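One protein chain is absent from this view; the other protein chains keep their places.
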Amino acid sequence: MRNRYFSSDPAQNSAAVALYDSVKALPLICPHGHVDPRVFADPHYQFGSPVNLLIIPDHYIFRMLYSQGVSLDELGILPLQGGSSLRDHREIWRTVCAHWHLFRATPTGIWLRDELADVFGIQLKINSRNADAIYDALEERLARAEFRPRALFERFNIEALATTDAATDTLAHHQAIRASGWGGRVIPTFRPDAVVNIDTDGWRENIDLLSDVSGVTVRDYATYIQALEQRRAFFKSMGATATDHAASTAWTETLSATEAQAIFERALRGEAKSKDAARFSGHMLVEMARMSSEDGLVMQMHVGSYRNHNPAIFARYGRDMGADIPLRSEFTKNLKGLLDRFGNHPKLTLALFNLDETTYSRELAPLAGHYPILRLGPPWWFFDSWLGMTRFLDAVVETAGIYNLAGFNDDTRAYPSIPTRHDVWRRVCADWLAGQLARGFIDEEDAFDMIRALAYDLAKQTYRLD
Amino acid sequence: MRNRYFSSDPAQNSAAVALYDSVKALPLICPHGHVDPRVFADPHYQFGSPVNLLIIPDHYIFRMLYSQGVSLDELGILPLQGGSSLRDHREIWRTVCAHWHLFRATPTGIWLRDELADVFGIQLKINSRNADAIYDALEERLARAEFRPRALFERFNIEALATTDAATDTLAHHQAIRASGWGGRVIPTFRPDAVVNIDTDGWRENIDLLSDVSGVTVRDYATYIQALEQRRAFFKSMGATATDHAASTAWTETLSATEAQAIFERALRGEAKSKDAARFSGHMLVEMARMSSEDGLVMQMHVGSYRNHNPAIFARYGRDMGADIPLRSEFTKNLKGLLDRFGNHPKLTLALFNLDETTYSRELAPLAGHYPILRLGPPWWFFDSWLGMTRFLDAVVETAGIYNLAGFNDDTRAYPSIPTRHDVWRRVCADWLAGQLARGFIDEEDAFDMIRALAYDLAKQTYRLD
Partner (left out) sequence: MRNRYFSSDPAQNSAAVALYDSVKALPLICPHGHVDPRVFADPHYQFGSPVNLLIIPDHYIFRMLYSQGVSLDELGILPLQGGSSLRDHREIWRTVCAHWHLFRATPTGIWLRDELADVFGIQLKINSRNADAIYDALEERLARAEFRPRALFERFNIEALATTDAATDTLAHHQAIRASGWGGRVIPTFRPDAVVNIDTDGWRENIDLLSDVSGVTVRDYATYIQALEQRRAFFKSMGATATDHAASTAWTETLSATEAQAIFERALRGEAKSKDAARFSGHMLVEMARMSSEDGLVMQMHVGSYRNHNPAIFARYGRDMGADIPLRSEFTKNLKGLLDRFGNHPKLTLALFNLDETTYSRELAPLAGHYPILRLGPPWWFFDSWLGMTRFLDAVVETAGIYNLAGFNDDTRAYPSIPTRHDVWRRVCADWLAGQLARGFIDEEDAFDMIRALAYDLAKQTYRLD
């Protein structure tokens, strides 16, 4: 439906349709996400069952089912230690469909409905009655060559897609993609969390791996920095234009060379003190800004998630099981360590993402409306929704304008949902701008320029994807 | 007016009317509130004057008048030490009416207007001109048998109404209600704040009272726990299905048996240290969760009020005088002590209430969208208003869905306002769902199911009122 989700006010509705129509066919820029590059490395890759494709990798879906008493075993999630997870995928699908009312008025509900219709051509409502028919139709589609990842990439009209990769990753899949001669632009993103946060499980082993892959034996802080610079250069040679950093807070500071060296050596010896990890992480964010100011990789920070909040789930299934919960965030004081040194740097771009909406108008928009290096990432995670994105525009545009935004990214591992997610963003922006136009804050020339910027240009420029 | 308060957009308005019509006649579920059970114990109970009924118990009303220079004495509030409060209720009523413009666009203004019209059949606008006429009409109504509490209970179509009662309450009025053979379901709620928060004024005396009413002499931590378990069993035998806990923060932790015992004994000796109270309260919340996981009483937490903020008012008039002010709240870290132990328990339900709207989307909805025990209570206190409830739905539904909500409760001591409060909630939900429907996020089947859940089913299920 051409005007779905738009305001029912006639003036706003017709303006929204016109704005949306002007951008709906633009290519998709996907500068941040979690699609597995493996799916593009093999030209004949197939997605497996509908449950493999749509349920097992999607913690948005199983967190909600879990909250209402469905165990993860019933959804096919494999316990770490092995065990009795359900293997009958049709049965899992029926369980999901029987509980699909839980997703009424949620973005997950909207994405999957639109994805079934627009990507798979299935118009059936998701419920118990239609469970088998939808499953059958999906199976039929997934068996076809036109539903393989590369074919979908072309159908989706993706201009560039960035994956997210550990600093120690060999980027073998990216190398295979290049070697295959396929024209799709799939590029890596440098994500060094597991080697810069010294309290990460397995950090010491990660450092050894870093030595191996970089060819620089990490003996001390100086060689550690060299190894990281080597990896960044390698990622860049493989097409990367950005780095990504997750942190529970936005704390940044510059340690003295002596302090940084001392903490790093304590960490190597397994003797880091209780405050060392937070300080070292804050220091490494500044250090990463320094490197970005030199090599031009766009820096992203994702701040404010309490990872693996539920210890029982973590013990049984591991990470990314829908139990990451947002934390209150602060940027005005915390980011000052980085901004004092690099906030005015002409070559640096830093895109900020956050899970605490109170920072939007209070801190993020005022900061982005002043510091040249800053761009605001689109609403992240729980806020990547119609109302969440609308609140974001309401909160930040009056102070930062739209030209300090980073456009959209889908941040998803659910590959076939990508066009739907971009479509929702484009519709939100069209609807929001239509409201501005209907009230006379902006004129038509403004509105059509702005929708194009929000739908396409800003992401491309921010991430230097020219 | 059938479509009052609904959006003036024609599509949304007509959908809202249809949705509202489908639930307006459903019985009222009142699982949390502060009506005095005394009014039901005596079949011939009368409410006294309009001021006794509508003004003196309602701190929503006198806080606003006080903020604009009307003293509480002028409103008939009795000073604790006796003194000169105004006794002429007609004069008090005139003062209230002369200031009623203060309540324009407030929920209090809406509730009283709707209550006069719908409960008492009085269509006059509240102002000085109409003060006497309204007073006369109210006096006339209150003298009639059909305006006695039990008659109103039936007219209001209340299916169940829970009061809130101290852990040491003998529940004499509830016993009298049962003994009378009257069919109205009025049940107690176990609220142990005054015996679990060791910094409560009179805590030591409350412990003696606990010993008396439980028959378990509280000598130490073990007998204290036994006495509490006895009281819970007694409340349950009197029909209770829930407990309620007020706390300034959501802090929870499990103390070791030794620590709990040591703090409790210091408290008994009047020697508790400065941090003991906060830690013991946090521990007792976990202990209450443990008991609820065994006896099945639904647990409620009301977090974030700074009680009796104005010392001059507190000294002269005591508690509940409109001077309780919200505090910033945090759940992700604070609730972890409880969730780590009981967050996945199949028998426990924990309903959370808060006065800091920033927690809605950032913490409460993500937590409720994962942990099976959690349900989100409706907007509390200052947020039990048209815009407050709308913001709540906007903030939580996209992340938690509606099926992790606890439906509605009126939380009021203003008994005749109960139907009006439920009516406003039902209208808010109808209007909100109509907006979702008009934009195409949900379809009609969804919308009609959801309005029924929000208006009736969710409260009944959450509080186990079958």
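In order of appearance the chains are A and B, and numbering begins at 1 in each one.
The criterion applied here is as follows: a residue touches a chain if its C-beta (ideal position, glycine included) is under 8 Å from a C-beta of that chain, and two chains touch if they have at least 3 such contacts.
These figures come from a predicted structure and were not determined experimentally.
*Asks:* Please identify which residue in A:A131, A:A240 or A:L367 touches the non-displayed chain.
*Replies:* Checking the options A:A131, A:A240 or A:L367, the one contacting the hidden chain is A:L367.
*Asks:* With the missing chain put back, one of B:T164, B:S385, B:N409 or B:T462 would touch it. Which one?
*Replies:* Considering the complete complex, B:S385 is the one touching the chain left out.
*Asks:* Just to verify: which one of B:Y5, B:Y45 or B:F448 makes contact with the chain not shown?
*Replies:* B:Y5
*Asks:* Suppose we count only contacts with the excluded chain; which residues of chain B make the list?
*Replies:* 1, 4-9, 63-64, 66-69, 101-107, 110, 125, 306, 309-313, 322-323, 325-328, 355-358, 382-383, 385-388, 391
*Asks:* Residues on chain A that touch the omitted chain in the whole complex?
*Replies:* On the side of chain A, residues 9, 11-12, 330, 332-333, 336, 339-340, 343-344, 346, 358, 361-363, 365-372, 374, 394-395, 397-404, 436, 438-443, 446, 449-450 touch the unshown chain.
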